[in-house]
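Note that this complex is displayed minus one protein chain, with the remaining chains in position.
What follows is subunit A.
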Amino acid sequence: HLVKLGVHEVPPPSSGLLTPTMGGFVQIKLAVYFLTIGLVLLNLPCGSYTEIPPKPPGTVTVLPPVTPAEGPQAFPDAENSNLPVFTMNYARIQVPFEVTLWVLLASFAKIGFHVYHKITFWVPESCLLISIGLMVGAIMHSVHEEPPAVLSYNVFFLFMLPPIVLESGYFIPTRPFFENVGTVLWFAVVGTLWNSIGIGMSLYAVCQIEAFEVQDINLQENMLFAAIISAVDPVAVLSVFEDVSVNEQLYIVVFGECLFNDAVTVVLYNMFNFVAEMPEVEPVDVFLGVARFFVVGLGGMGFGVIFGFVASFTTRFTSNVREIEPLFIFMYSYLAYLVAELFSISSIMAIVTCALTMKYYVEENVSQRSCTTIRHVVKMLGTISETLIFFFLGVVTITTEHEWNWGYIMFTLLLALVWRGLGVLVLTQIINPFRTIPFNFKDQFILGYGGLRGAISFALVFTLPDSIGRKKLFVTTTICMIMFTVFIQGISIRPLIEFINVRRTNRNLETINVEIHSRLIEHTIAGVEDLCGQWSHYYWKDKFLKFNNRILRKILIRDNRAESSIVALYKKLELQNAMEILDTVSGDINAGSSIVSLQYVYPLSHSSACFLSLSLSLSRSLSLACSLSLACSLSLSFSLSLLLAFSLSLSLSLSLSLSVSFCGLVTLSVSLSLCPPGCLSYTSFHIVHPSSLTHYPFNLNRSDGYLRNPEGFGLGSIYQG
């Protein structure tokens, strides 16, 4: 619409109105193309979205914004023009508008990828997004425009990063995390230190080689750079490891490492930054660095825990304001992040520990709907941020100025890989004796190979002080590093995992049997350990649980009924079953066989249902479909359920279906559908798959003339119109 304005009557410049002219674009087919050009053109007058840009030659007239002194816009000078019927005020909405368009563009790209399933299977989304970003960046570069400064220090660290880290922290699997917390911290802290120091030193040695012409980079600058690129990045790692199901231990160590190495990175970065500007390093400074590390790390965790408890306590009182319950989660975690940034301590650790602490208590206090909302919004914000970050990584790659140096860059890549590999080997050897399941070589390989770098390094390298002469070289090297790890390692990690046959996880472990037996085994182990007079971490876990039950839960939870995890799992599974049945039914005209009773849902694992649907067309506009379904089931109980499904279909026909089931054996469902003449409605035949409880296939009302034969089971359809 923006370009269809064709505003040709431009009021004279003295009128004080702001009306940029734009050429007209007509018939743009692809939304992406449209948006890209739209964005580029928007940038022509507008440029970076934080300031008024200089006028690029020729195309556009931009008028200075209206100040209040000039009077309200609606009244033009009396001598010139009449009341304008149609005006445009772009500068007012510029910033939010551009933000929205960029987000949409990135999201369209994401939709586009999933059109071809094969692509997203083999190539992680991060790579695809970077590629699209590269293309957009190329377009923007060719029209000499600057992209919005999304990856600048403030915007990135204050707006883009928190949602992602919140999402990771919120969805950490807590039990494996606490079982492996020692290993996680070991890798995060010692591993990152090892990497930084190793890479820094060896890069300095490389710099001494005359052939590469980089002798002017001194030791401090090398160490600073090494500190930036040695940290494994949570954004990149999560986007790759999410789809690949490695065994739980490995996943949690990689996951935890990338979140908790932030403390080390912050300290090293600040320390070397400080040192790079000073001529001399004193031993006191090193000692202070160590002290600072503890402040940063423990402080971050401490703030997180405090805010987590405050949030839980607040939600205890929100039973009357259910609508704003989710708000507290977001506000408190963001507050934790900001306060940590205020004191320059590790904000990532703060927000992660806040989410960890909060989740357990808050989910008991808030209503079911708020709980769902929170989960969805957290995931959504995280995904948007991640999408934008990768997208802009691509864009900015093209538009920044680079300085290429073969030797330095190649050696950096090589050294990063080598040091990481060595680091993983050595550290695993040291920590394996303390683990119950030691890491084998395959696990170690994936641990080393999965160390992807990402946008955090990029944002950090941008904020290097300009006093460092070779800043552009560092920027280029960082970008190469990121591209290399994300593309090459990211794409190859999935085939490698399958090839070397790493122990995989099975995500479907939630059965009530497993839960009960696991609990029994835990009690057994605790008992036997007491028998042998030994301590273990079950002892600490037990102690914490008692403390939790006795004190914490009473304070933080409104309605304190201690609920065993067995009962909680049972309720959750029952609820899931019920929801699945209801979900598949409500979209159809014909209801499937469903036996939902509120106290007891039998798993349909031993039953199969198939039903026949016959339909009659009674008149032009009314059709009655009758379906008889035969369900054979081995259930021992029966229940009577009435299901009313009301669905409004795509071609504006209304259908109402009623299904009644008896004894789990027969389901009768009657559905009435009302269509305006000229539309087609049909019903189809489904088989309920025993274990998945989904109907094959979903049916929709279509207003084209086809007789759909869904998946080979078609029988009986209504055709009218």
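By definition in this document, a contact is a pair of C-beta atoms (placed from the backbone, for glycine too) under 8 Å apart; a residue touches a chain by one contact, two chains touch by 3 or more; residues count from 1.
Heads up, the rule we're going with is that contacts and distances are computed from a predicted model.
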The complex's invisible chain, by UniProt name, from "Tp53rk binding protein", "Succinyl-CoA:glutarate-CoA transferase", "Calcineurin-like EF-hand protein 2" or "Neuroguidin": "Calcineurin-like EF-hand protein 2"
Of A:88, A:219, A:496 or A:526, the one touching the omitted chain in the full complex: A:526
Footprint left on subunit A by the chain that the document does not show: 436-437, 506, 508-509, 511-514, 516-534, 536, 561-564, 566-567, 570, 573-574, 599-600, 602-603, 605, 634
